[in-house]
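As you look at this complex, bear in mind that one protein chain is not there, while each of the others sits in place.
Think of it as A and B in the order they're written, each chain with its own count starting at 1.
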Amino acid sequence: MSTISKPWDKDPVLTVEHLTMRFGGLVAVNDLSFSAGRGDITALIGPNGAGKTTVFNCITGFYKPTTGMMTMRHKDGATHLLERMPDFVVSKKAKVARTFQNIRLFSGMTLLENLLVAQHNPLMIASGMTFLGVLGIGGYKAKERQAIEKAKYWLDKIKLTDRADDPAGDLPYGAQRRLEIARAMCTGPALLCLDEPAAGLNPRESAELNELLLGIRRDEDTSILLIEHDMSVVMEISDHVVVLEYGTKISDGTPAETKNDPRVIAAYLGVDDEEVDKVEHELDEVQAHHTQGSGQ
Amino acid sequence: MEVFIQQVINGITIGSLYGLIAIGYTMVFGIIGMVNFAHGDVFMVSAFFALIFFLALTAWLGIASITITLLIVMVISMVLTGLLSWAIERIAYSPLRGSFRLAPLISAIGMSIVLSNFVQVAQGPRNKPIPPMVRETFTLWENNGYAVTISLKQVIIMAVTAVLLVAFWYMVQKTALGRAQRACEQDRKMAGLLGINVDRTISLTFVIGAALAAVAGTLYLMYYGVVHFADGFTPGVKAFTAAVLGGIGSLPGAVLGGLLIGLIETLWGQYVSADYQNVAAFSILVIVLIFMPQGLLGRPEVEKV
Partner (left out) sequence: MTSNTTKKAGPDLGKAFKDAILAGIIAFALLGPLIGLKTDQNMDNQLVLVNNMPVALIFVALVMVGRFLLAAFIYPAIAAKGAKSKAAVSLAELEAKAKRTKRLSLGGLVFLFVYPMLILALFGVQGSIKWVDNFGVQILIYVMLGWGLNIVIGLAGLLDLGYVAFYAVGAYSYALLAINFHLSFWVLLPLAGILASFWGMILGFPVLRLRGDYLAIVTLAFGEIIRLVLINWKDFSGGSAGISSIPKVSLFGLYSFDMGATNNFAKAFHLAASSAYYKVFLYYLILLLALLTAFVTTRLRKLPIGRAWEALREDEVACRSLGINTTNTKLTAFAIGAMFGGFAGSFFAARQGFVSPESFVFMESAVIVAIVVLGGMGSMIGVALAAVAMIGGTELLRELSFLKAVFGDDFNPDQFRMLLFGLAMVVIMVWKPRGFISARQPTAFLFEKKTISGDLVKEGHG
């Protein structure tokens, strides 16, 4: 165990401290603490039922955690305590956007409309809280044109511009996933939470998704927190991996570190304790060997 | 004190009727998630069936024994009302299963309009009074000149309700039909895959609910001695309130809710204001739904994200 402070602890965009969520007798998340670095792609992984989505629902305000503190730090130094906010304020003020495990698009609305709904709050102000907009005064038209431009920018990014005027429900599955990400990005988030974005994608779509996420990290002021099962996605694009099992954190480190963490391997492969001991022992030996090697 | 007990007796009587109707709401809501808006009017039609066959038996066939008459009338009304409810389900609801969610509700509202107006046209718009079937009243005790009484009618209502509930409870818990019903409540598709005839189970649910409403309709006619084509709406809404108060989907809840609504209504009428009796019932509905939407015995609903 290294004692050096991790890079994501230096300037975290989100810190979760002692988060616990109970449903009746069931402890879904147990005393979880981790931080997500600014500009990083942080992955939250773990076997089915590990409590990953519950963590997301707590962060985005859909669940009130039993105990714990979740802090968003914006670039300008403003901090927001997420556990005190109702869900829509988390998105509006704390600038946390999210997608859903089972896609939640506005299927009867066009792609463009989906992206315009995401810009609701600034557009509401532009329409004078509707009053001026109904009367047709106050320059709402120009603001709406800007919003459409922004939507077009994201449609270009997800390569769906030519389908802008089709209903979202008509899109193929992979495109719906991308549209949901674009819609979340249209809210201008500081943190984007993606719930299994690669689920159900074919290899080509999966590669496109990686490209999109890396593009967001490169071009936007948005950090990403994602839940993922697909290890190739996690290993390829994430900077930091947090592993959950039965609601408890069992590992926290770089992708390479977690990949070799015996507890992670055990959790994923379901080996018995004896074998874990064996693997741990072997790893210790390897590590000892390495340190010796570097010492020379 | 005597007044209070008297009102409690009256309240339990009315509450039993509400409970019987409420079961129909709660079962249908449990199995297909629909508020069967026409159920109140089905109850009203059942009272008319009872009325017609009561007149036919007494006046035409000259059956003198009130017990036998009541029994026959109740059975006929149960059969015919069950048949009516079956037909309504086949015509107005089952073609809409799985489609647009509002469609069955609108269809049910349409059916409710059809039933009440059909009875108005076929049987006339006036009140339909009959001579009292059962007259006996027992005095339980007297104090300061105020006698607490319970009429035979009330005893019959409470007894019939209790017996039917036990039988019904047994059916839902112990028989194959009850199991099929509970399976359909949990997951209709899966139940179908496991070989349960889902359509028939749903139809039977409607029939059973209607048969219980018919018992309530017959007892209502016996208790009040009068029925009117518009009598379905208010008892219907109150019974629905009872179902919600008890926790919709829960059968004991429906009965408990019915008794509570009956009690609250009569006590409110006695001690607060007779004018605002119905306002009280509706207010309870609103308050319960807002502050305790899962009801007294229902399971809380967790929002899935």
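The criterion applied here is as follows: a contact is a pair of C-beta atoms (placed from the backbone, for glycine too) under 8 Å apart; a residue touches a chain by one contact, two chains touch by 3 or more.
Remember, it's a predicted structure, so these values are computed and weren't measured experimentally.
Asker: So which shown chains sit in contact with the chain we cannot see?
Answerer: Within the full complex, the chain left out of view touches A, B.
Asker: Using the definition of touch stated at the top, determine which of A:Thr71, A:Thr110 or A:Thr248 touches the missing chain.
Answerer: With A:Thr71, A:Thr110 or A:Thr248 as choices, the missing chain is touched by A:Thr110.
Asker: Given that one chain is not shown, which residue among B:Val3, B:Leu71 or B:Val121 touches it?
Answerer: In the complete complex, the chain left out is touched by residue B:Val121.
Asker: From the listed residues A:Arg38, A:Arg73, A:Arg98 or A:Lys150, report the one that touches the chain absent from this view.
Answerer: A:Arg98
Asker: Determine and list the subunit B residues touching the chain excluded from the picture.
Answerer: Touching the missing chain: residues 29, 33-35, 45, 48-49, 51-53, 55-56, 59-60, 80, 83-84, 87, 90-92, 95-96, 99-107, 109-115, 117-126, 128-131, 233, 237, 240-241, 244, 275-276, 278-279, 282-283, 285-286, 289-290, 293, 303, 305.
Asker: Of the residues in subunit A, which ones touch the absent chain?
Answerer: 60, 62, 87-89, 91-92, 97-98, 100, 104-110, 112-113, 116-121, 123-124, 126-127, 130, 133-134, 136, 140, 144, 148, 151-152, 155, 161, 164-167, 169-170, 183-184, 187
One rule holds in what follows: only the chains that are shown with their structure count from here on.
Asker: Need the CA-centroid distance for the pair subunit A / subunit B, whole Å please.
Answerer: Centre separation, subunit A to subunit B: 51 Å.
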